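With one protein chain held back, the other chains of the complex are shown just where they sit.
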Amino acid sequence: MTGLIGSRVPRPQDHRLLRGRGRYVADVPAPGALHAAVVRSPVPHGRITGFDAADSGACALGPQEIAEHTRPLPTAWRLPGQQPDQVPLTAGTVRYTGQPIGLVVAAGRAEAEDAAEQVRLRIDRLPAVFDADAALAPGAPLLHPDNGTNRAGEAHFGDPRAEVEAAIADAAHVVERQLAVQRICPSPLETRGLLAEWDPAVERLTAHISTQSPHVVRQELAAALRLRIDQIRVVAPDVGGSFGSKVGLQAEEVLVCLAAVLLGRPVRWIEDRAEQLLAGYHGRGQRARARLALDADGRFRALHADIRSDLGAFAAQAGSGPAQVSGLTLEGPYRFERAGAVVTGVHTNTAPTAAYRGYGMQESSWIRERLIDEAARELGADPLQLRLRNLVDGPRHRTRTSLVLDGADHAGALRRAAELAGAHRAADEPGVRRGVGVTAASEVTAFAPSALLESFGIDWSGWEGATLRINPDGTVTAHSGVTSVGQGVETGLAQLVAEHLGVPMPWVSVQLGDTATTPHSDLTSQASRSLALAGTALARAADRMRERMRRLAARHLEAAPDAVVLDAEAGSYRAGTGEISWVEVARRGWKGWRRDSAEHVRLEEHVDFDPPAPTFACSAHAAAVAVDLATGQVRVEGYWAVHDSGRLVNPMLAEGQVVGGVAQGLGIALLEEVAYDPDSGRPRAATSPADYQLPTARDVPPVVVEHRCTPSEVIPGGYRGVGEGGILPPPATVAAAVAAAVPEIAAELTATPLTPMRIWAAWDAAQRR
Amino acid sequence: MSTHEITTAVNGRSRSAQVQARTSLADLLRAEFGLTGTHVSCEQGHCGACTVLLDGLPVRSCLVLAVQVDGAEVETVENLPDGGLQAAMREEHGLQCGFCTPGLLMSLAHAEREQLPADEVLTEVLPAHLCRCTGYGGIRAAVERHWNGREQR
Partner (left out) sequence: MKPVAFAHAAPREVPAALQLLSEVDAVALAGGQSLVPQLNLRKVRPRAVVDLNRLTELDHLDIGESAVRIGAMTRMRALERDPGLRRALPVLPQAIGRIADRVVRTRGTIGGSLCHADPAGELPVLAVALGARLHLRSVRGSRVEPAATFFYSAHVTSRARDELLTEVEFPLRQGFRWRFAERSRRAHSGPPLVSACLGVATDGAAITGARLAGGGIRERPMRLPRAEERLRGTRLGTAAADVLDAAERDAEPPAECAYRRALLRALLAEVLSEPFERWA
């Protein structure tokens, strides 16, 4: 079927979801299933001296049983020398409020919560620290005393520090700022959850789990529960959003599976909103001292950042990953003579931080674009021109951290974003200042070649596999290791398969998420890679299968393969006057009749694709804001996003990813923050979930999206990733617009969220000066 | 602790159940009646995912006790006819993960029955529903498409 790739094809699964026929993990039927509630630490730091579930009237797992039956989870991405390098499942010492200590299981969730309250805990409190800088200060309470420090590890990126310092010292102008991106709760509408079923007869565990990474979960469960991998099946049903929050296991999910194994009964646990805010792995939480050095005429000389990443109580499986990606991507789409970063991971008595959409690139965009805008203001230069003159151009650019940007249209996107915003007209209003900001970003996508991951010491596979099968009834099934978490990847993959196979899209079923049927994948649909990598593998499989079917048809028709044509509408092959249906060719193919090769009979193609390099997307965003000086409130009145994500399989889905990412970016810019209260030792929002301010329709204006499609030379088909691009620029873009509107406070716009109170306070202070 | 026998008309059909006083309407619909289209997300009444119609008006089913619907009429997403609203949502990519969608559809269906104009739907009805995936772009386009289409008919 031609014309599918590049079309705004509506998603086949929407019929079901719009009828209320989604099947999320809470909907998976399991008669007789028990319900779990988690016993959590009420304090941020302490030694457990007692866990007594005798009064709870329910089945309970405490620290002793957990230690006896489980092993810690292995980590995948560490800082050099990082200790601890495992994720603990049992707690002798608790290190953050909400840390799972045990599990109770009862007939219903309400009863399980009743039981959890009856568990008697004795904890000897220890002093706690909630701030990364305070944790590094002398005399701070130590979370891991064996380390002698709360510094978890350090990594260097780019040029040697001495060289960067020399370039900075030599430069005509240096801008230095302390910048910060706040802790975020990813907050998918569907919280985490799983249904664990252990069949004691055959000793097999089946876990339906709301996850982005079923194969990772399978491996982690095997390691934690001391099972063989082939005893475990993980199924991701419909997943109600993830954004990185469901890419690996946390302790709760392992405990639920353990309970199922020990009890021989199905056990279900659904995280609730308060738990998600309290103890779900958070995102971001980064501070940086950063400098940009320029010539007198505005040429960028050097860029450096000392980044402190608040890892939380312990590093999650890839907890230091985002900060390391910040170090790697600091330069964005600009040229520097020298650039580098030092990334330090810090332990604090807070929930661990881990993946959240944008994964370090949003933080590096914040650092870099704020410095550039401040440099423009201090030099009296136009911020757009300053960017344009330093932008990367040409088909290849090697950054100081050895990333190779491959020809996305940075300048075209930036000019177009500025042009779109330039046409925006807004009224004058007393007491309200208006301004426009434009920033640029680069996004590493199709992450990553397996060899690159090995060289970084990241314990994940980078390749993607595809299985394409034509069933005996002629239907087409495609499997891949990437997962659907709402982004519609199965639709895009179906378009690719149908077009490469030459059949109508309704013939194709893309089935994801089940470790029993899908190829191995560690990174799955993280890192803006699904269509580029799984799509390439499936496209190749479809190309091969197309030829095999044609040759089979030719042999049945006793014609030359070149003479055989598939009439997809009619569902049959024709050669001259001969005709045979697609279904018949498939049916006979499975019998082995007129087969090509004795070693490859089944109508199934398995293709693996390990990309030669990452490929890079780019974007430029513009925002028009109105700042009410009397209240500090910022209204985003216009927003424009120009992206180059290469060739688009489905522009409608791509636009949805951009707009959704922008909304989350506006949440970071203006609204969302997980702030720990040092007195209670927990996030304020955890006791009052409505206080965590997620963007509503009032907070997100209509977003104008344009795409410039420079095909990637790295990925066959020319695809670049798009999933994270929307979230990278908005905080810096909004700050640039606020700074343009109220230059008196520009230097203070260093940390998000830019709440009304912070804007007002900065303006008030500026008035008093 | 009390349990109660209740009878309620759900999607036009009389249903009975024995419930604890503390059971929410959302949990009654999902666990007792197998109507899992209504989703539970925040249990604080501020995300809108659990919205259903109670005696014809939109309510947060996580904030209604099951015992309170004895003798009342409840309508859920499973009862909405397959019509222009769903088609518009699909054509304009108004849903991604689909978790917020049923609650939103109930509010939109009610707005349509009340003959609310499109701009009021966008400014008053939509902000009562959180969506983390779409950024509201596809949803706005779907409302405009469906409401304009209706006006033209």
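As written, the chain order gives the labels A and B, with residue 1 at the start of each chain.
The definition used in the following text is that contacts are C-beta pairs under 8 Å (C-beta built on N, C-alpha and C of every residue); 3 or more make two chains touch, one makes a residue touch a chain.
Nothing here was measured: the structure is a model prediction, and the numbers come from that model.
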Query = Which of A:Ile458, A:Ala532 or A:Val634 sits in contact with the chain that's absent?
reply = A:Val634
Note = Touch assignment to the omitted chain, from A:Ala107, A:Ala563 or A:Met757, lands on A:Met757
Note = Considering the complete complex, of A:Ala532, A:Leu670 or A:Ala732, the missing chain is touched by A:Leu670
Remark   = Touching the hidden chain, out of B:Val10, B:Leu28 or B:Cys62, is B:Cys62
Task = Could I get the residues of chain A that touch the absent chain, sorted low to high?
result = 108-110, 113-114, 272-274, 631, 633-635, 670-671, 687, 690, 693, 696, 698-699, 755-757
Request  = Could you please point out the chain B residues that touch the chain left off the display?
outcome  = 1-2, 4, 20-22, 24, 43-45, 48, 51, 54, 57-60, 62-65, 67-68, 107, 124-125, 127-128
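Just so we're on the same page, only the chains that are shown with their structure count from here on.
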Inquiry  = Show me the residue ranges of chain B that touch chain A in the complex, using the header's touch definition.
reply    = 20, 22-23, 30, 35-44, 46-47, 49, 76-78, 80, 82, 86, 89-91, 93, 95-102, 105, 122, 126-127, 129-140
Query = Given the complex with chain B, which residues does chain A contribute to the contact?
reply = 10-11, 13-15, 17-24, 26-27, 110, 187-191, 238-241, 243, 270, 272-273, 485-488, 652-653, 655-656, 659-664, 689-690, 694-698, 700, 702-703, 726
